[in-house]
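Every protein chain except one is present and positioned as in the full complex.
Labels run A and B following the written order; every chain starts at residue 1.
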Amino acid sequence: MTEYQENQLLDARGLLCPMPIVKAGKVMRGMEDGEVLKILATDRGSIVDFPAWCEDTGNELLEWHEEDDGFVFFIKKVEEED
Amino acid sequence: MTPAEVRAAQQEGAAVLDLRTPHPFAAEHLEGALSVQFNRADLVDRVELVFPEDLPMIMHGEPEAIGKVAAKLLADAGFPVLGHLEGGLKAWKAEGLPVVQLPTMDVDELKERMDEFTVVDARDPFEFKYGHVPGSGILSWTEAWYEADKAGDDPPIAVICGDEIRSVLVASILARKGKNAELVTGGMVDWIERDYPIEKGMG
Partner (left out) sequence: MIFKQFRYEPLNQASYLVGCPKAKEAFIIDPIEGLGADFYVLEAADLGLAIVGVFETHVHADYVSCARDLAEMNGCPHYLHENAPTTYPYTAFKDGDVFGVGQVDMTCLFTPGHTPEHTSYLITDKSRSDEPWAVLTGDCLFVGDVGRPDLLVGDQALDVMDEGERARTQFATINDLLFSLPDHVEVYPNHYGGSLCGGVNMSGKNSSTIYYEKKYNLAMQKPDAGAFAQFVQDTAKPLPDDYEKIKSYNLGLLEKEELQGAGV
């Protein structure tokens, strides 16, 4: 499993779905194209939510895996072409 | 607040927020109560997204300690919180005040009886687009309060989301408006696990 280097970390543990997405959206808005956001989440809905969100926004889901206390997602910001 | 005071406030338009998990709520709750599962991390954020900021609200937590903490969290965030229900369900029932149930079904039952229901998805548009129950329509948890009146009276409405938390909220909003709503337990997580058909796009 490749360990990606994140530019920002969002700790969304304890948040109920879809709040991890809502918060991730806010954080992403302040990030640059190509930067990587690492997200920690405990809600099981995240497993389907983040891929769906990436398909919708064009951001790239680099990798996700399960750890002892939740899920870890690495998402790269991809600016939408105008 | 005593049960009688809560009932009176309800009749004036206040909303009771039931802070319990989905199954105890479905089994029995105060008539007209809305299901908003408690946690400290994002209760305020969720309430902000669902309800108008001037809606007077009353907390119902079991045990009461949860009601008190929720009342404070929301009051501190600027919501018009009238108080919490003292004595909980026990006290409410002792006063002879009405309790109701929310009917439930699991995904197997939904698959079998799909034609008998209007299936409504309580998730956000991007989740719905990614994959939903074929033939279902979207009524996002953040829109439900404002759009509930438009829902049909017949056939009954089966509400689904990822797990159960947003669907039980929307089902309770519909029920409060007198609609015939039922909760799909296990949600899309179970539906997908069983490999049931998925439709993509906005429907």
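Here is the rule we go by: a residue touches a chain if its C-beta (ideal position, glycine included) is under 8 Å from a C-beta of that chain, and two chains touch if they have at least 3 such contacts.
Model, not experiment: these values are computed from the prediction.
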| item | value |
| --- | --- |
| Residue of B:Gln10, B:Gln37, B:Thr104 or B:Ser172 in touch with the missing chain, whole complex considered | B:Gln37 |
| Where the missing chain touches chain B, by residue | 19-24, 37-41, 61-66, 69 |
| Where the unshown chain meets chain A, residue by residue | 14, 16, 44 |
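Heads up, the rule we're going with is that only the chains that are shown with their structure count from here on.
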| item | value |
| --- | --- |
| Residue ranges of chain A touching chain B (in the complex, touch as defined) | 14-19, 21-22, 44-45, 48-49, 51-53, 55-57 |
| Complex interface listing, chain B residues touching chain A | 37, 39-42, 45-46, 49, 123-127, 129-131, 162-163, 165-166, 188-189, 192 |
